[in-house]
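What follows is one structure encoded as structure tokens, with my remarks underneath.
The complex appears here without one of its protein chains, the remainder shown in place.
Let's look at chain A:
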Amino acid sequence: MSVQEASSRDPVVTEDTRRLNMIEAINEALDIMLARDPGVVIMGEDVGYFGGVFRATAGLQEKHGKTRVFDTPISECGIIGVAVGMGAYGLRPVPEIQFADYIYPGLDQLISEAARLRYRSAGEYIAPMTVRSPFGGGIFGGQTHSQSPEAIFAHVAGLKTVIPSTPHDAKGLLIAAIEDNDPVIFFEPKRIYNGPFSGYYDKPVEPWKKHRDSQVPEGYYKIPLGKARIVQEGEAMTVLTYGTMVHVAEAVCAAKGVDAEILDLRTLVPLDIQAIEKSVRKTGRCLIVHEATRTAGFGAELSALVTERCFYHLEAPVDRVTGFDTPYPHSLEWAYFPGPVRIGEAIDKLLKD
């Protein structure tokens, strides 16, 4: 199967596609890479025998053996540090951090080591690792099972940051990330593991099997890192978003009948600046939507880039809809979450200006 540019709304349906949810798509990507590349090893807390707390690695140890897929001590700095050493040997480790909220003990190894190894050794040593980690809120995860720390990683020279929003993309992007020779942070929006989330939390969740982007080809295929996906074309405004918020933004635009062009960035670093520029120059308006806190979030970088590069095409100030600048609350989750009301009002304001 060739590379999917996936820029249209039409589902990619061929004889060898099946409907998978995001967990199944990720599991399949890992299975394929374990089979294709003997250097691929998967490790993390509970990923081995048990198959992962979200089942992403279910069945892989039994199929590929304990030296390819194994449990680790509860030590994020150990998991990442050991993976750096394995990369230096020549393996292609895929460590899992159980929740993105728990990646911080591994930050020194990620920022000071994995990200800089190629640079500081002038290419003698590399860290071709993919750190998978469930991230994002909307699941009553409270402060330590809901965070979206992507801006921390996007700020680090030498790291790539990837966030899929569909089963189809999750598989293709994960395969591309594992094959990439640079360290990749692969954040999986756990809110949409089982179905896209509209943001209307009081409505039943649609399972992936009814969604066009759950058509996942069998076998090996890649979606290139650094390429955005046009979720829907439109003229009225550009919405820049990723992860769970792709689906929330899409639902809000549909509910309001706004002819928005929605870009799922998919990769934050390297960023698809061409797709962004092209869209904003066409629409003249730009809304940025992410779950993460506002101040110094990735939206600030997007806003600055759009302002710098599309200033004379803008008909209104670039706006950001984000989480509030607080730790992620438990009981007040839906007051915190950048849901339909916050997005809807921002859309109205942007169109009025």
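Heads up, the rule we're going with is that contacts are C-beta pairs under 8 Å (C-beta built on N, C-alpha and C of every residue); 3 or more make two chains touch, one makes a residue touch a chain; residues count from 1.
In this text, contacts and distances are computed from a predicted model.
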{"item": "\"Glutamate synthase (NADPH/NADH) small chain\", \"Light-independent protochlorophyllide reductase subunit B\", \"2-oxoisovalerate dehydrogenase subunit alpha\" or \"Na(+)/H(+) antiporter subunit B\" - which is the UniProt name of the missing chain", "value": "\"2-oxoisovalerate dehydrogenase subunit alpha\""}
{"item": "Selected residue (touches chain absent from view) among A:V41, A:A151, A:L240 or A:V321", "value": "A:V41"}
{"item": "Contact set of chain A toward the excluded chain (per top definition)", "value": "41, 67-68, 72-73, 75, 77-78, 81-86, 88-91, 93, 105, 108-109, 112-113, 116-126, 157-158, 160, 180-182, 226, 269-271, 273-274"}
